[in-house]
Structure formats: C-alpha cells, structure tokens
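Presenting chain A:
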Amino acid sequence: MVNPILLIVVPLGLAFALPIVNLISKKIIKYIPVLAFLFNLILSLLLIPKVLEQTIIVKIGGFHPPFGINLFVGPVGILFSTLIALAGFLVSIYALSYIKEGPKEKYHILYLLLLTGATGVVLTGDMFNLFVFFEILCISSYALVAYLGNKAGIESSIKYLIQGSVGSSLLLLGIGLLYGQLGTLNMADIANQINSISSPSIFVPMIFIITGLGIEAAIFPLNAWLPDAHSSAPSSISAILSGIAIEVGLYAVIRVIFTIFNASSFLMFFVFLGVLTLLIGEMSAFSQKNIKRMLAYSSIGQIGLIMFAISLNTQLGISAGFFQMISHTLGKGLLFLSVGFLIYKTGSMKISSFEGIGKKMPITSLLFTIGAFSIVGLPPFAGFASKFMIIKAALTTGQLLFTVLIGVILLGTVIEGAYFFKVIQSIYFKGTTDIIKRDEAPLIALISMSIFVLLIIFIGVYPDFIARILNSAASEFINRIDYIRSVLG
Partner candidate 1 sequence: MINELKQKLLANFNDVQVNIPEDNRMTVNTKKESLLSLVSYLKNMGYNHFAMLSCVDWIDDKEFELIYIISAYPQDDEHYQDKEKKNILLKTRISRVKAKFITIISIFENAEPYEREIHEMFGIHFEGHPRLTPLMLERDYKIPPFRKDFDTNKYVENTFGKVPSIKERKEGKK
Partner candidate 2 sequence: MDRNQIGKWLKNPGKMANKYSFHVVYFCTGCGIIEVPPSITTRWDAERFGIIPVATPRQANLFLITGYVSTKTLAAIIRTYEQMPEPKYTVAFGSCPINGGMYYDSYNTITSLDKYIPVDGYIAGCMPRPEAIFIGVTHLWKLIDMDKADGYKRYREDYVHYRANQEQILGELDWPPLFSKENL
Partner candidate 3 sequence: MSLELLLIIAFSGAFLTYLSGKISSQLRDGVAVLISLGLVAIVSFLYNVQTETVFYQGFFGISLILRMNSLAWFFAIAIVSFTALCIIYSLSYMKDCERSNYYYFMMLLINASMLTIVLAGDLVTFFVAWEIMSWSTFLLISYNRNGALQAGIKYIVLSLIGSMCMLVGILSIYTSFGTVNIADVANHLTPSSVGYKLFLLIIFSITFGIKNAIMPLHTWLPDAYAESPSPFSAVLSGMLTRMGVFGFLLIMYVIVGMKTTLHLGRGFLSFNTILCWLGAITIVIPTFIAMLQNDAKKLLAWHGIGQGGYMIVGIAFGTSLGAAGGIFHTLNHATYIVLLFLSVGAIEYSTNGLRDLNSLGGLFKKMPIAFFGGLLGISGLIGVPLTNGFVSKWLIYKTLILGNAPFLAFAALLGTWGTVLSVYKFLHNLFLGQLPEEHKEIKKAPLTMQIPIVILSFTIILFGILPGLPLKVINSIIVAAGFQALDINIWGVTSETGTLNMLNIFAAIAVFGAIFWGIFKVARKSTPVDQYDNYAAGAAVPKNKYHYTVEYYAPFYRMGKPFLKDIFDMFYNRIAEAIGSICDSVRKIYTGYVGSYVMYIVLFIASLIFVQLTWSIF
Partner candidate 4 sequence: MNIIALFVSPLIALIAGMFFLGLSRKISARIQWRYGPPIYQPVIDVIRSFSQKSITHGKFFDFGIILSLSSSFVLILFLPIGKLCALTSGGLIAFLYLMLMGPFGIALSGAAAANPNSSIGISRKFLLALAYEVPLLLVLLTVMTHYHTISLVEIVNIQANSGWAFGSWALILPGIAYLLILPAILGMRPFEVVGAAQEISSGPIAEFGGKHLAFYTLQHALHVFVGIALFVDIFLGGWTFFGLLNPLAGTVWAVIFGIIIFLLKMTLVLFIGLFVNAVYPRFRIEQAMQYLWKWPTLISFVGLIIVVLTK
C-alpha cells in the first residue's frame, strides 16, 4: 500500500535536487516538474478507491496522534491533491514552451515548492504543520509573482508580500493562542476539546486564523492583493494562483470553520460575505481594459460563488461548492493559459489589441471562448453543471432568503456574461477582414490546453463521474465526529 506521504516528499525532494541536476545539464530541468506531478497524479488516482472506503491516517515518526504529527488523507484531501496534481501537471507541460527567458531553474524550484505547499496544506492533520505548508505556499507565490522582473511585477509582489505576511502573523498568533489554551496542535484533538471552554476565548483565535487563511482565500475585504498579483505574474503562474492557491486557502478556511471550531452559526455571515465578494468581483471586472485584471476580478467573483455554495451548510451545498471549485480551476486555468499566448503574440494585455486575433490564432481563441463559456456557465460545459448544482442546493434549503440571493447571484452572472461576450466579439468580429497568415501558439501549449477542454466538456456532459467523490468529501465536513474518532481512535 503506497504511503500517501510520498505525495509531499517526492516533489519536495525533487525541488531540492533540482539545483544539482542544473549543474549537470540545463536542458532537462524543465522536465522535472512534469515528472513530479505526473507521479503525484498517478499516486493520488491510485489512492482514490482506497480512501473512499476508509480514510488513511499517516503517523509520521510512529508517534500517536495527540503527540506526533499525522497526515489525514480523507476524500477531501485526496480530491484536492488530485486536482493540484492534475493542474500542476498540465501547467508544467504548458510552461515547457512558455517559460523561455529569465532564471528558469529558480522558476521550476519555486513552482515545485508552491505545489508541494498546497498538497501539504490539503493533507495535513496538524495545525502548525498547516501553518508551515501555508508559509511555503505563500512565499513561493510571492517570489513567482515577481518572476517577470518588470516594475509592475515587483510592485504587486511587494504588496502581496506585505498582506501575506500580515495574514501569516495573524495565523501564527491564532495558533499560538489556541495552543496556549488547549495545549495541543493536532486538529482532531483541538476539535475534541473545543466545546469545553467558554466562547469569547475561542472566538478571538478563530477570527485570527480565519482572517489569516482568508487573505490567501481571497475573501472580500482581504483580497486586495489578487488583481495586481494575478495580472502581473506570468500566465502559467496566474493560472496556478487562480486555479490552486485560492482554492487551497478556501479549503483551509472551511476546514477550520467546519471541523475545528464547528462554528456553523458563523456560516450565515459567510453567505452574505460570499454574495458580496461575487458582486464586487463581477462589477469591478465589468469595465476592465486589461484582460488579465479582468480574469483576476472574475476569479474573485467565482470564489464568492464557491463561498456562498459551501456556507449553505448542507451536504448538497458543500459538494456543489467543491464542484464549482473544480470547474473554476479548469475553466480559469484554461483562460489564463490561452490568454498567456494571446498576450505573447500581440505583445500587450489590452483587450483592444486582441481585435481580429481570431483569424491569426484561431485555435487559441477557440479555447479562450470555450473557457469563457464554461466560466459564464453555458450548457455543454462544466461551469453549467456546477452552477446547476449550486442553484439546486440553494433552492432545496427552501428558505426565501436563499432564493433571493440566487437571484442576485444570477444577476452577477449576467454581468459576467456581458463582459466576457464583449471580449469574444472583439476577438472574432473586429479588426481587419483580409486573410492573414496563421501564427499559432506552440504545439505543447495547445496539447495542455486541449486536455483542459476535454476535461471541461467531459465533466460538463457527465457530472456523475465525480459525484461520488464529491458526496463523500461533503459528508467528511458535515459529520466532524467521524473525523475526530478516526484520528484519535
């Protein structure tokens, strides 16, 4: 039985082995991330059936849970690790042809570190271990945002660094307070003792932890860093940031609320916060001239939608939220990757410079259109299936409040549809009408993007394929007692 710890160890090891390989030969280093995440993908796919029967607890160094650090590989963990591995694998293939200049080996190291941090956050069962992996994730993303080295890149990564460090310090403060009161760092143990002590002393660390994680999860007041960071990072990195980093942050927030603090009353506040994030994200994306800023704001909007779905606090709601995460990762990843080469070929991020690009780069613009249709939620694509589930979840609760909120959310989707369709129009129906030579993106990038498209269409047409894993993931959050009993025994 392969030990899930390998999911973290292998990419970490390769990350540190990379400088040595770099000495031997410069060319093969860009294939290492591809290998790492291919391994991760295969491993997590193998683990899925085992995990669905029975969650695996990995005790590091043989110590029993309350004392040693343990990994908790439940359906949620394995779902996220497969998602991270898949996205990482595809983006690393894309990066083979995209990252040409600049300190390439540093890019690959940081890239490996970022994704190992993400996998670690997802699988860990220990609070402090969560903080450590969270730090690895944030720091490597600060560095990668500044990778292009231009003025905008550096300025936005500094802003990201400042806000991230405020968040991490708050997170550390919260964990410290918790440790001071309960004397344990193990999530299950904390969850077990949480209801024995009075509420204000619990509430303050909870708020600190949630805010700390919330900054990375791009919740409304805390996500000011996202538009600058995503727009000035290289496209492959902004694909990873939008696709993986925000979802992992949100997973951490949910893990904290549901399993550790069991603060279900707090969720009602999260519903309104989610809707607010959606509206703010969509509205500020409406009149954007820069394509990557527009996509960044649209990610904020989508995160708001996921928050709304999950904070419905029902089995259907949470699985709908996870489904929306998956479809957002695929859709937004595809959008960022296709935009990457559009910008590379036209030289500027302005939407007005994309006029008539549909004739010059037909396949990439077709991929961009499919990604846009999936994000807006038009039928044959994954976005529609997830939106369908979210609305179903909201309406099954039967409360009038949620029906009204659904109305507001759909208004947000209409705004989103409006600005995405404007971009599609300018790609296909503006600019010169004379026949110009085709100047396509390189083949490797097209392959990775078309795999995204295949996944989007496959999940959109046949959503039941991942329904089982989504339900078990949702049930893991709903009944936290099994979590505690399975860890503490």
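On the choice of candidates, all candidates are chains of the complex that A comes from, given by their letters.
The rule is simple: contacts are C-beta pairs under 8 Å (C-beta built on N, C-alpha and C of every residue); 3 or more make two chains touch, one makes a residue touch a chain; residues count from 1.
Remember, it's a predicted structure, so these values are computed and weren't measured experimentally.
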Open item on the list: Can you pick out the candidate among 1, 2, 3 or 4 that touches chain A in this complex?
Closed with: 3
TODO: Enumerate the contact residues on chain A facing candidate 3 in the complex.
DONE: 158-159, 162-163, 166-167, 170, 199-200, 203-204, 207-208, 211, 215, 221-222, 224-225, 227-228, 263, 265-266, 269, 279-280, 283-284, 286-288, 297, 373, 378-380, 384-385, 387-389, 391-392, 395-396, 398, 403, 406-407, 410-411, 413-415, 417-418, 421-422, 424-425, 428-430, 433, 435, 461-465, 467
